[in-house]
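For this view, one protein chain was removed and the others were kept in their places.
Chain IDs A and B follow the sequence of writing; residue 1 opens each chain.
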Amino acid sequence: MRLFSHQRPELPIVDHVKTDGTPWTLKEKLWLGLSMPDYFKQFFRNPVNWLMIGIFAVGLPLLLQRYIYGLTAVTHASNDYPWGLFLGFGLFGMVPLSASGFMLGTTVELFGRKDFHPIERLALLNGLLGYFFAVVYLEVDLGMPWRLPYPMVVSLGPAAVLFLVAWHVATYLSVQIAEVLPAFFEWIGWLKGKRVIRKMVLGLTIAGIILSTLHQGALGALFNYAPAKIHPLWLSINFQWIHFFCSSIFGGLSMVIVSSTLIRNFAGWRCDDTFKKSLDDITLKLGKGCSLAMITYLVIKLVAVAHDQEWEYLLTGWGGYFMLELGVGVILPMFMFAAAVRNNAPGLARAAAFISVVGIIWNRLNTSMIAFNWELYPEIPHWKEVWITITLYALYFITYRFIVYRLPIVYRWKGER
Amino acid sequence: MRTELLTRKKIAHTAMAMAMVGGVLLWTGPSRAMDAADAPETVEIDSLAKLYTGVHFDHAMHTEIASCGQCHHHTTGDKVTDPNCVRCHAKSGEADTVACRDCHSRERFSKEDLSRLDNPQLYHIDKPGLKGAYHLNCVECHQKMGGPTGCQDCHGMTAAGEQMFHTGGHAPAATPTGGHSGH
Partner (left out) sequence: MKSTVSRRNFIKGGLAGTVAATVLKENTSQAASFEGYPEGMGVLVDLTRCVGCRSCEAACNQEQKLPQPAKPFNDFSVFDEIEHGQKRRTDETRYTVVNRYDVPGQDHPLFRKIQCNHCQEPACLTSCFVNAYTKTPEGAVIYNAKVCVGCRTCMIACPFYIPTFKYSSAFNPRIMKCVFCYDTRLKDGKPPACVEACPQEALTFGKRSELIKIGQQRIRETSGKYEDHIYGEHEVGGTAWMYLSSVPFDKVGFDTHVPKEPILNLVKDFLGIVPMVLTIWPALFAGFHLLATRKDWLKGKTEDDHEEE
């Protein structure tokens, strides 16, 4: 794509009309203004796409197998480990990384920090897609995926924590769709729709904070149901929801840094100058936020260990693993963020963000799978389960890329806005 | 438990020795106790038979190795020794009936039986049903005395039993069809 944008001045598309005044059709917009041969030429030139093709070639038949022969065909069908990678990674890992939407929505719309404006839409999109794909993972994991709306309309169990998660994720997903819609309306040129959403921004943002606080916390509180199964270091009845909420703050911010870094490096043609120029500054500011959230998180983690009188566990093998998780996943990136801010080194902040994203996923997998049943036996997922998990992530990746290439997420729409 | 075992063995040994030496019947207590001679030689225990055939019980043989009271509690007039039973049954004497089924219910957990437990005066709230009484009595002693303890050591299995236990003609095919947790 980079090549074409140099050869043809009207690319990439940023306006409703071409340089000669004729309008872009929707079809042309979808093909990025390229002819079909050109489109495929650039598509197959990209090695990442070959990787994707490889993943899907195996992953899609596996998915089909799952839906025809049941979960037995692709997982270990364990009754001791009812939740595997689909939820451990897909739900518990994706959701905290999607906290970016409400974080930056709040910062820009509620606190009036216009300096974060260039990255707001990316943060919102990152949130929306993260949640959407958490639901996709859920749909692979659920025994009866066709009954997804049951907790909303058919049979309600409102005293359950999962009921809160279901309702809040569903409503928050709608909120996030509404928040990303203006970009879509600009792109298709329907201004009326955009104006309607504009009027609701404040309400949507506040709804976003409420719903996020509650369901990020609720995902943690879900583990309170298994007090005798999860290693005490990964389960603190009183603080679990705060741990999950607090870690989602730096998780979400770090994910936006990672995502914006990838976009700037590999889809630079799509970014406008405002985005490119302000990104280093924004990255450092986000990094500062991350390091503050991390120190808060660490303190609450320690408070939980002290409160539950778990010091002696720290001296066991599990304790070592626990401290390794905190050391590599939180303390290391925390100092890296701090150093990056002090030395004005956005590159270091980007590395820290990458580590912290991995750290969050590691923590969620530890809680849901590794420290779960710690007194029984470890469960190593079936290779098909791993491959399907990767396939869905690949699907997430190409959906993300598809939207960023087209909608005005990291650039400003030049036509009527 | 160990002392109890010893006592029982001792009783049995004494009983056997007496039976051999005297060639007569057991002397079991000072009160008007029943004699083993009053008892039947054999008893067919089959009123509950369904999955298993009934038991052909050699009563005479068992009287040689156990006292009446060991199975019949206080009802035969044997002196009771269990300190807990002594509290009420020290002077109970011979009962009107000694048959298990007359005290132990065939329908142990039926509504009617359970409703009897509502009586706050009732002491024997834990009296086993007939099937339980048989097995608890026989199996516990067989375990201690080294008697047979397998189900089919005493019973034959009926067709209904084979069906329920998926054995004999109803046994699963050699290749397992399921039954594992699917790992």
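Everything that follows uses one rule, which is that contacts are C-beta pairs under 8 Å (C-beta built on N, C-alpha and C of every residue); 3 or more make two chains touch, one makes a residue touch a chain.
What you see is a predicted model, and the numbers here were worked out from it, not measured in a lab.
Within the whole complex, touches from the chain that is not shown fall on A, B. Considering the full assembly, A:Thr171 is the residue among A:Gln42, A:Thr171 or A:Thr296 that touches the omitted chain. Checked against the full complex, the candidates A:Ile13, A:Leu34, A:Leu125 or A:Leu222 give a single residue touching the omitted chain, namely A:Leu222. Residue-wise, the contact with the chain that is not shown comes from A:Leu214, picked out of A:Leu214, A:Ile263, A:Ile355 or A:Leu395. Touch with the hidden chain on the side of chain A covers residues 66-72, 75, 77, 79-80, 82-83, 106, 109-114, 141-145, 147-148, 150-151, 154-168, 171, 182, 198, 202, 205-206, 209-210, 213-214, 217-218, 221-222, 224-229, 237-238, 240-241, 376-377, 417.
Contacts to the hidden chain, counted on chain B, fall at residues 1, 51, 84, 108-111, 114, 117, 125-126, 128-129, 131-136, 139, 143, 149, 151-152, 157, 163-167, 170-172, 176-183.
One rule holds for everything that comes next: only the chains that are shown with their structure count from here on.
Computed centre separation for the pair chain A/chain B is 68 angstrom, with centres defined by C-alpha atoms.
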